[in-house]
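A single structure is presented below for examination.
Note that this complex is displayed minus one protein chain, with the remaining chains in position.
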Amino acid sequence: MKAVKSLFRNPPLLTLVLVALVWLVAGLTLSGFGAYGHLRYLLELAAVIGIAAAGQTLVILMGGIDLSVGAVITVTAILVPLISPAWDPTGLVGVALALTIATGIGFLNGAGAAYLRVPPIIMTLAMATFLQGLLVVVAGGSAVTVSNPAVLLLGQARPLGVPAGILLWLVVSAAVLLIIHRMPIGARFLALGANPLAARLSGVSVARNTLILYALSGFFAGLAGILVLGMNRQGYVGIGDPYLLTSIAAVVLGGTSILGGRGTYAGTIPGAILLVTTTALITVVNASPGWRSIMFGTLILSLLLVSGREARR
Amino acid sequence: MSAVSSSGWLYGAIQSRRNRGLGGLYLVVAAFLVLYVVLFPGILSVGGFSKFTQNWFPLALVTMAQALLMLNGGITLAIGPLVSLGAVIAATTMGGVFGVPGGILAVALTGLGIGAVIGVIVAQLRLPAIIVTLAGSFIITGVALLLLPRPGGFIPGWLSTGLAGHTPVAFLLLVLILLLWKVFLATPLGLGIYAAGDNPIGAFRSGVPVERVKIAAFALSGLLTALAGLFVAAQTGSGDPVIGAPFTLNSIAAAVLGGVGFLGGKGTMRGAVCGSLLLSVMINVMFFLGFPPVAQYIAQGLIIVGAVAVPELLKQWRARR
Amino acid sequence: SAAANCIKGDRKAPYTVGWANIYSVPTWMKQTEGTIAAEVEELKKAGLVKDLMITDAQGNAQTQIQHIQSMIDANVDAIVIIAGSSNALDRVISDACDKGIAVVNFDSLVNTDKVTAKINTDSAEWGAGAAKWLSEQLGGKGKIIVMNGPAGISVSDDRRKGAQPVLDANPGLEIITETNTEYNAAPAQEAMTSLLFANPEIDGVLSLGGAISAGSVMAFDRQGREQVPITGENARQFLELWKEKGLKGWATMQPNWLGAFSVYTAVQALEGKDVPAFIRVPLPVIDDSTIDSYLARADKFPADGYIYSDYDKALFDKLLAQ
């Protein structure tokens, strides 16, 4: 009884249990769902969302939001093939360049929010629009099939049977959890998210942390973009679009408050898996598009009923 | 001081004070409007004015719907789908036995009902509005697709001409709706939306029925959104199950551009409507300036950031002097 | 002879042409815009066109209405349109028509007939052709998966509807499941992978356009499943995979030069020529016999682009003479 109670007070764990339950039920009822390869594939898909949501989690914890995640993913996926220099056999230079650009975009978001005092939602939305325009310039008539070996390795390799994307996600998860729970800056983000005024008067620099945070968000979105590119072997305009709302949804399903100051990436991880699982479940259901959309919404809502309760006033 | 004049004073003074902080936005919008008139003097004709305001009208409505919730500390991601559903219901019912009045009633009741249900879920079950409405958006999209799997349906021609012909009916409707909002804001429930958004505990202790206010806010927001869908159906002469999608982000952008904050209680409806006007007039001005698509995207990003940043920078600069 | 629809004969060359695009970012659109711009250059040399105005509604039909209204306000002579919704633009388009503007609508069509011309391939024929080929490949029986474009869009609906009579005529073909995705590779690959796990036996894939086929093929490939006959479109990625994996494939296309052709048609109409109100562009078919001719030109096209068939003025004139 007590264990159940403490479970309900621990959103990350609760979400994880939910994932396990959904997998169990679906595995027993749907043929092929429980296959090792399928679950592995779900995790691989979740890795992209999870990595994109890593930055999103940090930003939301600090009380902001990043609506440019999708655009940054697209930009990186399209830029990597274009900027990977031919003389570099490893492809790492291209990856590093693309990540630098993604981080730079995030940094600009942060600068707008911190110095121009533009609300993050407007700043990042405008940035997304801006990047769309940029893409029209960049992607007009250029080859974007990836030949970068590092990217292909990331997207296709399976050391010990585990897709490299999942391994990357593990590394990202460890890093983000360290940032949030083991580094001073994580505590500062959380304080800023819960009470920016008090945090500022306690000597936490709002501008500095905002810059770092949005730059990190840009970096992780860029990383997700590279992974997506590797998995698809081709970047195209719009490839990042699905990850905007899913990154936010994964964060919130993981029990992190959209208002900031409360939550952890440990919840986002199962949140991302839950989303991917739900999508996969709906895909194999043979129903009209309308019904499938209704089922998806209802499923999300019912999962939310179990996991997403806000504290009573 | 007589009762009437004192009433006029307090109300008027409060209203004029609400313009505070919007000066920058007003200036930007005015500048764009002037530029538009210079580029296209035809806007000053009845026909030109009507057409322009018709294109702005649905965005203005959904921005109001979004701002209403944000003032109350909520948000909705279901705006787009609900616009589509409103349009679909209008286009599927107006050919039926109850005709246009039946169609309008059906749209209004759907909007109110869906809004209220979302409101009950958010307020009573204490779930975060953003994700409830995200889930809701899938469900609403599904319903719209079931009702009308592909664009079509029927809207009587006279209704289209009446609402979106060469007369400024849409503009007059917008004025009417803004007046109704003023009236609503002069009711205890209306102010309750602000109070419950800014300080729910304080509002509760002051006797504001916080939960009921929240449900009412969602219901009204749903109504406005569905009516925007009805107008879109009339404007286009038919229903389309996915036409509303872009409205969701645009409504948020317009409201935030107009100074409405996320945490509730901050901002004004006039600011939000101004924000939507800016988004709308910007499109036309960029067209008449002959911007190619690339420049349209880039300029749009810059204008949006600029409209928020410039007044803020000016304020900081003035504070330092 | 009677002039074309909408044309009043009061407009004189050189003309201003407006290109009201719904969304300029996808590669298909960029390529189409390329053919339009090239055509306008030609017409400028001939002294027929003086200006091209391009708008991008960013996927928002409502914004497209606003753009077309602005084009009317700016008194352009011709408007070329890919519609963001099959009926949302009806009213503003008929306004333009009333003003004597040559309105040419291609690719995504509107309902109203108050246009100078509508130009398109036949979506129903597309669906029927694909289904017929697949049925022949499978000898009229087998388990197939249908991959549709996004729900609620006329094009995907029309293609699917076109396939239905053929499927009905071949009761041996069993649709084991059917789904909708964007016309893009990644979501298609994702959806197909889920379907692969759920369905151990698949004999063919009826994919109705865009990069969906490429995504499906990659899903089969990555899951180590044997490739099955698949239909598709002229996406370079799909054609290359077809060759690389030795697929049994069939593809058709929505030629990007529909854009150039639309501008050409608009100008012809303004010049007083009678043009057909509906110009049905035959669907070019790509199969094993023709694929090499397409792939030979592949590097002239973006990697995520579409390898379209050749076109010239003679082709346009022939189509106009229908």
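Read from first to last, the chains carry the letters A, B and C; within each, the first residue is number 1.
Keep this in mind: contacts are C-beta pairs under 8 Å (C-beta built on N, C-alpha and C of every residue); 3 or more make two chains touch, one makes a residue touch a chain.
Following the convention adopted for this analysis, contacts and distances are computed from a predicted model.
Per the UniProt record, the chain missing from the shown structure is "ATP-binding cassette domain-containing protein", taken from the list "2-oxoglutarate ferredoxin oxidoreductase subunit alpha", "Molybdopterin synthase sulfur carrier subunit", "3-oxoacid CoA-transferase, B subunit" or "ATP-binding cassette domain-containing protein". Among the chains on display, the ones the left-out chain touches in the entire complex are A, B. Across A:Ala126, A:Val172, A:Leu190 or A:Leu303, the residue that sits in touch with the chain not pictured is A:Leu190. Considering the whole complex, the residue from B:Ala186, B:Leu289 or B:Leu314 that touches the absent chain is B:Ala186. From the set B:Leu22, B:Ala87, B:Val107 or B:Val208, the residue in touch with the chain omitted from the display is B:Val208, counting the whole complex.
Residues 178, 182-184, 187-188, 190-191, 194-195, 197-205, 261-262 of chain A touch the missing chain (whole complex, contact as defined above). In the full complex, chain B touches the omitted chain through residues 3-4, 6-7, 9-11, 13-14, 16-17, 20, 183, 186-188, 191-192, 194-195, 198-199, 201-209, 265-267, 319-320.
Throughout what follows, only the chains that are shown with their structure count from here on.
Averaged C-alpha coordinates put the centre of chain A at 30 Å from the centre of chain B. Touching of two or more other chains is recorded for residues 24, 58, 151-152 of chain C. For chain B, the set of residues touching two or more other chains reads 144-145, 149, 293, 296-297. The touching residues of chain B, when paired with chain C in their complex, are 40, 42-43, 48, 51-52, 55, 58-59, 144-145, 149-152, 160, 164, 232, 235-238, 240-243, 245-247, 250, 280, 283-284, 287-288, 290, 292-293, 296-297. Residues 21, 24, 53-56, 58-63, 65-67, 69-71, 73-74, 85-91, 111, 150-154, 157 of chain C touch chain B in their complex. Interface of chain A with chain B (complex): residues 67, 112, 116-119, 121-123, 125-127, 129-130, 132-134, 136-137, 245, 248-249, 252-253, 257-259, 288-298, 300-301, 304-305, 308-313.
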